[in-house]
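With one protein chain held back, the other chains of the complex are shown just where they sit.
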Amino acid sequence: MRVPRSERILAYVILIVMAILVLVPVLAGSVTAFKPQIIWVSSPPTWIFEPTLENFEFVFFTRKGWLFLRNSLIISIGSVVIALILGVPAAYAFARFRFRSSKALMQWLISLRMIPPIVVGLPFYAMFLYLERGLGVGLRDTFPGLIITYQTFLLPLVIWMMRGYFAELPAAMEESAMVEGYTRLGALWRVVLPVVWPGIVATAILNFIFAWNEFFLALILAGNRTSTLPMSAGTYIVRTRVEWGNLFSVNLIIMVPVIVLTIILRRQLVKGLTFGILE
Amino acid sequence: MRNFKAVLIALVLAAMFLPLVVAQDTIPLTDPETGARPWEGKELRILNTEVVPILAYQHEILDPLYEEASGVTLIYENAAHSDVLPRIQTTCAAGGDDFDIMFVEDGWAGALAALGCLEELDRFYLAAPGDSHPEDFTTRAFGTVAMAKEKWVGIPTLVAVGMFAYRTDLFEDPDEQAAFMEQYGRELTVPATWDELAEVGAFFTRPDDELYGFNYRYGTPNNILFDYMIHFGFSRGVDFFDANFNPLFDTEAAIDTANFFAGQDVLNLQPPGRESFQFGEVMQNFAQGKVAMYGTESWAIPLLLDPDASIVAANTGFAPVPGWLNPETGEIQSALLSAGPAYMINAHISEEQKQIAWDYLQLAHGVEFSRILAEQTGAGHRISVLTDPDLVAKWPHLTANYEAAKVGIGRPAEPWWPEAENAIGRALQEVAAGGDAATLMVDANNDIREIVEDAGYYDEGLTYVSVEQREDFVCAKFAELGLEHDECM
Amino acid sequence: MRVVLKDLVKRFANSDRAAVNNINLLIEEGELAVLLGPSGCGKTTTLRMIAGLEQPDSGRIAIAERDITNLAPKDRGVAMVFQNFSMYPTMNVYDNIAFPLHAVKMKRGEIDRTVREMARLVNIDHLLGRSVRQVSGGEAQRVALARAMVRRPQVFLMDEPLSNLDAKLRVQLRTEIKRLHQDTGATFIFVTHDQEEAMTLGDKIIVMNNGDIQQAGTPHEVFFAPRNAFVANFVGTPSMNMLTGAVSQDESGGIRLQLPGFDLSLPERFSRGLENMTGNRVIWGIRPEAIKLAAEPGENCAPGEVELVEALGSRDLIFVRVAEQLFGVIVDALESVAVGDNCHLHFAAAQMHLFDAESERSLLNNLPSAVPPSQWGGG
Partner (left out) sequence: MGETSTMNLPAASDNSSQPFSNRLYQMTQRHRHWFFIAPALIILLLVVIYPIIFSTGVSLFRVTFASQSRPFVGLQNFERMLGNDDFIQSALNTLYYVFFSVSGSFIIGFGVALLIRRVTAGKELLRLILIIPITMAPIVVGLMWNWMLDPLFGLVNWFLGLLGIPGQTMLAQASTARLTVVLVDIWQWYPLVFLIIEAGMATLPRAPFESARLEGVSSWMIFRRLTLPMLRPVILVALLLRTVDAFRTFDLVRVMTDGGPALTTETLSLYLYRTAFTFNKLSRAAAGSILMLLCIGLISALMFRYLYRDVEVG
């Protein structure tokens, strides 16, 4: 496309300003994580200082950030694995088999995306409550409890994304293997999975990001044993002062893995964020 | 046969609980003097929020001492302040034993007691009082912070009472005094009434020099109520409810107070950014020498006197909170709110954990440790600390603190109080944002009435627990425990 | 192996029309049968049902007298080559060919021997180490052929394997498939929509439309004796000229056909089919090859004007307007016909086709059946 020079310069200026609007808060905030406590809130901000890791040390060990990190990892990875185990076969079926209700079911799956978390979070709490009181089955504040709950937003997404990846492959691929002596599952395992593997990884990463950033359901259903990193971030707002250095250390721990994953995944990002509606 | 079965079950149950009954008499306690460490190697989980710095001091100073003395490992779980009540309620309703001890603000105790979350402490005290000394608090403070109506459920970790801080260097400066005299025709004194406060505040408000007259906070909805009442409401005679639980926020006094609270006379004395002031900002303003006077609470004192935390630490004086000059009687009316969190024991944990929790409360928040804290930081809420001559000599403000603690009025301990407080707090914030006080306060009052009605309080003829009744509860409790208290005589 | 389809019906969930509508078919052992038809006619579905990739709603399929209707694809002893898939992308050529052998747990040495033998057979033995990205489309399709052959199946199913290739490669591979068929002696069932491919490859052509078998027969039968108007129209390029006319009888008792602008006398072959049809409307058809340009008007001639000339190489396809109707005519290129020329078209009586206007069935005296009964014998 031919773009007039003036137009291009204008575009650059605006986009660079937008980029600065993104970078300044993110970087300036993150820098605070490395500031010694005494200049956390200096005004005007101090930019030249000797970076320290004491905030991370405090957050990680004194405030048991490692525990929250571990919990976050267990919950995120666990729920993504479960979502994949349940969702990948379903996605395969939606991509491959023509059956009467397939279209309606897929539309229903998208509509799950609109359900606000409070609508399921609240009854979840009540259900867990009655389970615990009535049957003595404790799901509140347990990893399985949270992992099941997270399926409300992960599973539909996995199915939609993976369906897209499966649909891109010719059905003849596994049919060929089936004619050549394999069962459907054997064909799936030996032929389709190796091909669709990058798609599974992309789906897993994107779902991991969603699970990792989740706050609301964890707030209601997690407790001591399962507190996640986002939950711990809020605890650094003390009413007399906010422990900004510690807070930004936590923020960095939450943010950095996700940004790295995003850079790896940027091409698949749209597909995941749009629920694969756009294809 | 059926009877036989019932008897059998009863016997089995009795057998099961027998050890508990027996155990009650012999709760082993950590004793620094004898060196007893009965709970060595155990863990204690505490749900906490670092709402004010004094709790951090406790955490930094007292907890290591307790861990050393007892061999118990303390595991803190911190939650954001606004998450604590939901956390306790959701956990407790499920009978969760996620934590042994929890941070409970006085306004929440009623709700949590109604849920059966709070373990009553009587039996622990009777079995092994340790260093707990509940009678070492003023009855007002104890009734508000440690009790849910007639039940004793906690050991206060701090008792916040209204305090008034001012800059001695400004008030004692002869030039200022002369200038004030010239301008207002009277001596420059620490204000004793609201009107004086407005006047003196206006005098010191000099934006060009980055000096402002007075500072208080607007906070989130329920905090703002606290400041409204602590600084102005009670002295004007505003109360929460009448005897039949009719809310009293639509009275003339309450509306007048709201008008003054959010009026230009007071607002204009504040540094810019007043709308966002929370505990932290107001304290910081004073500590940075930006304001001449500062309405605060007792917990802030240690920080204000800490030269590392305040550049005016050496020039900080404390006085009673100004009162309302009653035009009819000519009297200066004054009354204060007292409030604060207590550590309470989760009712759903094992008996052993309860005993460890009690061990922690009696020692780490007992007389001896409170003294250590007071010596180092100037923070105190036990009578023994507030009246100790040595400590008072070191920290003169303790006397004023004691006087305030004796007259503080507590927030209601009803299950629905958090919601009611939220409703009135919201209205006050709207007034502060320029809304019409009369309509807003009436609306809020109706909202509260609805909340109370919804809770079924008007049907069942319940009556509001007045300040005096609370004191009676406290005294009755002390009598039950075999304790004597000067204020109950 | 003989392949028999009986009363086969298949409907798909999202469609109210049957994809395959009660078809019966017999393919003899060693035969190369071509399923021919426009897209959506059910030919691929039929093939997939034979492979076991679709389950028929009713009806039965047998291979070598064994009912395989309910067998999994892998147990049917068939091999299949697909249109839009040739190589497993995660394996190289060698592994692709070896892949079916792993399923039967063949020994390594034997696998190696078989793979190399098959690769040689389809001339790809020099490509064995290559990956998908390093082979061309034609080579990839050869890999698919080798992979199909490696289990030495008795029935080969081919679902338009050549349609994604360019014209030259297609012709080349077509010959090769023919050769493979002769070499292996196996039964081939080949699906295509390209009637030229069907003509050159097939021992038998089965023309399908709308889920029905329209006609099954040798290429000759299908071309020269189409059973109905659809087959007549579908088979042959350029396609048959067709016109609707009315049957009449002349004074001598001969049958005539009144067409717009001209009339014809019909040969004896239709006499039985046209009994009692006088006055009825029929469809008359004649292939472009059966029309000659005549200098003078005569019997079975019509005058026209050349409107368009398309060069086909040694021959031209010209379009001649007779009354309202455009006729395609194949003429020798050397005849140098020009647009605007007036000419007379002569229709060869021996190559006329006649179909009932309503049923579209051929009115030929010896009508071939949809599936020639002769082929059902023996069973």
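Just so it is clear, A, B and C label the chains in written order, and each chain counts residues from 1 on its own.
Quick note on the criterion: a residue touches a chain if its C-beta (ideal position, glycine included) is under 8 Å from a C-beta of that chain, and two chains touch if they have at least 3 such contacts.
This is a predicted model, so every value here is computed, not measured.
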Visible chains in contact with the missing one: A, B, C
Identified contact with the non-displayed chain, of B:Ile27, B:Leu62, B:Ala79 or B:Cys92: B:Cys92
Options A:Pro156, A:Gly181, A:Gly199 or A:Gly223, residue touching the unrepresented chain: A:Pro156
Of A:Ile110, A:Ala171 or A:Val195, the residue that touches the missing chain is A:Ile110
Of C:Val4, C:Leu32 or C:Val306, the residue in touch with the unshown chain: C:Val4
Which subunit B residues would touch the chain omitted from the figure, given the whole complex? 82, 85-86, 89-90, 92-93, 111, 114-116, 218, 220-221, 272-277, 281, 284, 415-416, 418-419, 422-423, 426-427, 429-430, 432-435, 443, 447, 454
The missing chain sits against subunit C at residues 4, 6-7, 9, 24, 55, 58-60, 62, 65, 67, 69-72, 369, 371, 373, 376-379
List the subunit A residues touching the unshown chain? 1, 3, 7-8, 11-12, 14-16, 18-19, 21-26, 28-29, 32, 41-45, 86-87, 89-90, 92-94, 97, 99, 102-107, 109-120, 122-127, 129, 148-149, 151-152, 155-156, 159, 184, 209, 212-213, 215-216, 219-220, 230, 233-234, 237, 242, 244, 247-248, 251, 254-255, 258-259, 261-263, 266, 269-270, 273-275, 277-278
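Here is the rule we go by: only the chains that are shown with their structure count from here on.
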So which chain is farthest from subunit A, going by the mean of the CA atoms in each chain? C
By mean Cα position, the chain sitting nearest the middle: A
So the centre of each chain is just the mean of its C-alpha atoms; given that, what is the distance between subunit A and subunit B in Å? 41
Distance between subunit A and subunit C based on Cα centroids, please, to the nearest Å. 54
Sequence positions of subunit C contacting 2 or more other chains: none
Residue ranges of subunit A touching subunit B (in the complex, touch as defined): 63, 125, 128-129, 132-133, 138, 140-141, 219-220, 223-225, 227, 232, 234-235, 237-242
Which residues, counting only subunit A, touch subunit C once they are in their complex? 98-100, 102-103, 170, 172-173, 175-183, 186, 190-191, 194-195
Under the stated contact criterion, what part of subunit B meets subunit A in this complex? 45, 47, 49-53, 56, 77-81, 83, 86-87, 90-91, 93-96, 98-99, 278-280, 283-284, 303
